[in-house]
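Dumping the structure here so I can ask a few things about it.
In this view, the complex is presented without one of its protein chains, the others remaining in place.
So, subunit A:
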């Protein structure tokens, strides 16, 4: 209705972004640099010689070994599972493949630290590197399976068919045609998983594998915010940022150009024949170990614990804290994400470029190091924020902004600036033009972004452990404190609530996004 007001020749009334756009973006850029600043300050305080001394020792080499083995092990395992599963469910005639797709994404519903506690409660033999690779792979493979399956579904089968007519057999086609086409989504998923392995804390701590992240927390427990923790953080930051750099490099490449739209049609399905039984068994096995065991063990501990009666008051309190922190975090995220999105979409210049890259940078920062940096800077420079919920909300905003960014940006692209300009020619101030024109257009996207952040923030553990105000427990920290004393039955009700209020909705949202046909 308003689009008729679009002028024939559009000249922007304002070339420079207003201060209200710049402020939040600058704030975010500043906050996301805090971890680097923290590491730098601490290294400077300790002196470079001491810093090097703290890093160059066998203990740190051991951490490096564990971290790298875990990262490679889990990423490769996930890639194998994800790829094979995607092919099986998208390209074969396996009976019940649609149902399997839904079931095999269930690990999305279970936070990694919950599934690791269920495995460890089953047997202590799942502790250590082997157990960690197993448990983490089973909990993360959907991150590769879903995007690869989606790519496979949307591939134009013409290429593969041409290859076949030229005499390639099925395997040849897969290697020479299909795999290269899947490469971008496979690589993106793998890098994401590798990054998750670098920053994962709760699950690995429960499994008892020392990586950089768990060692940093241990140093925090030994000496609060000390040079040791900062130096280990420096290594972790370098590793995370290298992965980020790798991802940015990969993102540009691997584009496959095609002329013409091609016909929208499905690829021919491979008839499995006698292979359909192993196929079914494979899916069944994955379902049993991937979600059957974690959920089964959780139910077992719930039933076992219910004999001792649940501490309802404490559970209610933790649920309330989780809900209100996640609500606040999601709200703050939106308030910051909209200006960043506007700046990216509507303006050019170096700040806009920074804003564009910001979510990627934030995504690569380990939550534990963000939290350490916030503790340090709040204590020394902004004591009013120290040990308050506000500081925790800032951490949430930094951690989860990347989630809010994508939907908001897409929506802002659709909200043409000309509409706002039209409103301004009709006498509206820039603020009211934004509120009355642009905001209603991006409103559904705001809702989606809010939900994504809210659901993920509910299960945040690492930053919450370090930053929560005195006496505040969330569902996640309760699961954590009970499991670290091996009180599995006591941890179970909190874990079950986490799955109900956060895991299941995330699972439904994600699978709906990818599996909808």
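Just so it is clear, a residue touches a chain if its C-beta (ideal position, glycine included) is under 8 Å from a C-beta of that chain, and two chains touch if they have at least 3 such contacts; residues count from 1.
In the analysis below, contacts and distances are computed from a predicted model.
Colleague: Any idea which of "NADH-quinone oxidoreductase subunit K", "Iron(III) transport system substrate-binding protein", "2-oxoisovalerate dehydrogenase subunit alpha" or "3-isopropylmalate dehydratase large subunit" UniProt assigns to the chain that's been left out?
Modeller: "Iron(III) transport system substrate-binding protein"
Colleague: Just to verify: which one of A:328, A:341, A:359 or A:407 makes contact with the chain not shown?
Modeller: Here the residue in touch with the unshown chain is A:328.
Colleague: Check the options A:226, A:280, A:410 or A:430 and report the residue that touches the missing chain.
Modeller: A:226
Colleague: Who touches the missing chain here, A:92, A:168 or A:388?
Modeller: A:388
Colleague: Quickly run down the residues of subunit A that touch the omitted chain.
Modeller: Residues touching the hidden chain, for subunit A, are 1, 57-59, 62, 124, 205, 208, 218-226, 324-325, 327-328, 331-332, 334-335, 379, 383, 386-390, 393, 435-436, 439-440, 443, 469-471, 481, 484-486.
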